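All remarks here apply to the structure that follows.
As you look at this complex, bear in mind that one protein chain is not there, while each of the others sits in place.
Now for subunit A:
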Amino acid sequence: MNPGQANRLLGIKSGADVPAIRKAYAAKLKALDVDAEPQAYAALRQARDLALRLAKAAQAAEAPEPETAAPASLSDDPAEPPREWPYAAPLRPDLADQDMIPIHLVGQAEIPPRQERPEPVELRLPDFSPAVERAFAGPPQLARGGHAAADGVALSRPDRDLYTLLSAGEDAPLDEAELARANGWLGQILADAASADLTLHGQIEGWLADTIARAWPRSAPLLPPTAEAFGWENERGQLHERSSIAWLNARLRGFRFQSDVVDPAHRFHKAWVELHQPGRSTVLQRLRVNRPDVIRLLKGVRENFPELEDHFDPQRVASWEGGGGPSISFAAGRFAEGANARFPMFAVWTGILFMIQVVRFIPGLNSDARPDKLDGQFGPPAAVATADPDYERIRDAAVIAAFGEGKTIAWLREHQASLSASFEARIRAARNSGADEAAAIAQAVDFVHRRVFLAGRREKGATLDDTMAVHLAYLDAASKLGSATCLQSMHSLDFGGVSIPTTVRRQEAKLASRLAEAGKLVEVPASGPSQASVPGELVGQIIRATGLTQSQVGKALQERASAEDNCAVKRALLRAALDWNGPERNAIFLTI
């Protein structure tokens, strides 16, 4: 439809203004039975929409410069929340100059429609530094309003700090201390977004999407909490998924896969490690890895997360893909045969038993910081001097609570500096969000508990046994508060509010100091769903301990039963496995 046709259909002259178009449209509409003539109605609507668009464009061309102030009706009301995002962190200046992303343009009459935003893929230019230099040349704006007063950090600008941190250091991954700081700033920004109006919320969302995209892959660990806060994954696979978000969602899946696959229990772990080795592989080396797995991994990565292929050694990939075909497929065949040959033995061993698959429930374990509760989980900006007079006393008490009598922060720094930084960050964050002494200590101890559990279950022998025994005691304590608490603690590893017996705490402190001295309390990447077969011997013990039927136990092991049964069965499984020495023991522990 061209403008002339539209005008004829509406019965208006060209150049008619908005009220005239509406009036003409309303008159035509009232003369039409839309239910009988849907096509005529569609044509009328189309004509009206076209005429309105042209009229508005003409109006905009004539109008003087749009006002930059917020509409009067909004700014005049003192009861209204502030509408302007105080952050003015830079986008790439050339883009900001073109008003592509309306960070400072709040309240202006015309905000460019979202669709016109360039895809971050195209925005990924490496030249962060000059832009940052120029934009931050002046003194920081003290415009953070209520927020600044609330956390007592007048000069903190989390957006600027985060941006600077991400743009420094090329593509190097963030180290633990940097990550704690980045998470702290991100937490503040997300908290601002949560209490913002829709416009501001949209701007913060856009700014974060853009910043994360441009600093990728350095910004990778910040993506999961951000995506969670803005519900980006709900958009995945939708017809109207925004292109910038689609790009990030694809990276997010890749990042999750990458975090999962580094777990030795992951199906493709061996193949993943193999493809990282430098140089061509020998036939002998190739025998050790299951060829179909490698091929499937390569195919899967290429189809789903193409950027991850950069991690692989190209020569290694080539040696798997081309040449040596026959011998390798022979090897693969043998490998499969071997697996089959073992099966009858296994079946004999389980002859009197039956097998139940255990599926571990993963949400909530992805990182120490749970994205649903951002407040207080993040460290504060490290650049800010702490004004908490009780801080050192609380910190020292927390070290003793977590690592046992006689341990000091100096000891912790000496053995595991990164852990000590995160540990202190937790306490500061807790204090900043208004926690009292006991609560701050409890949060720090909880943090250590999570680390101990995740690290300890990767150990062997006594350390593993101790870890599991302590964990069982925790679960027992949590189940006293009801099966929901038990199950939730099991999934989130958050035992806040659960009262743990002193003897257990003491046992754990010993374990923690042992692991810390060995430098093992590092952040363990989240592991994917792991599976184990529970032999009938243990199932029998679980049935005796819980009084449930076999099928109930089976369901509970797969977390398909009631919270009460799930909790009781998982605890009974852990208890039984601790006193048992079968081959599946470690795999079973990993499912807890």
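To be clear about the criterion, a contact is a pair of C-beta atoms (placed from the backbone, for glycine too) under 8 Å apart; a residue touches a chain by one contact, two chains touch by 3 or more; residues count from 1.
One rule holds for everything that comes next: contacts and distances are computed from a predicted model.
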Q: Pick from "Molecular chaperone HscC", "Membrane protein", "Cysteine desulfurase" or "Tripartite tricarboxylate transporter permease" the UniProt protein name of the chain that isn't shown here.
A: "Molecular chaperone HscC"
Q: Tell me which residue among A:L10, A:A196 or A:I500 touches the hidden chain in the full complex.
A: A:A196
Q. Which listed residue, A:L481, A:V504 or A:A587, touches the chain dropped from view?
A. A:L481
**Q.** Where the missing chain touches subunit A, by residue
**A.** 22-23, 25-27, 29-30, 34-35, 38-39, 41-42, 45, 71, 74, 77, 79-81, 83, 107, 111, 113-114, 195-199, 201-202, 231, 234, 237-241, 372, 481-482, 484-485
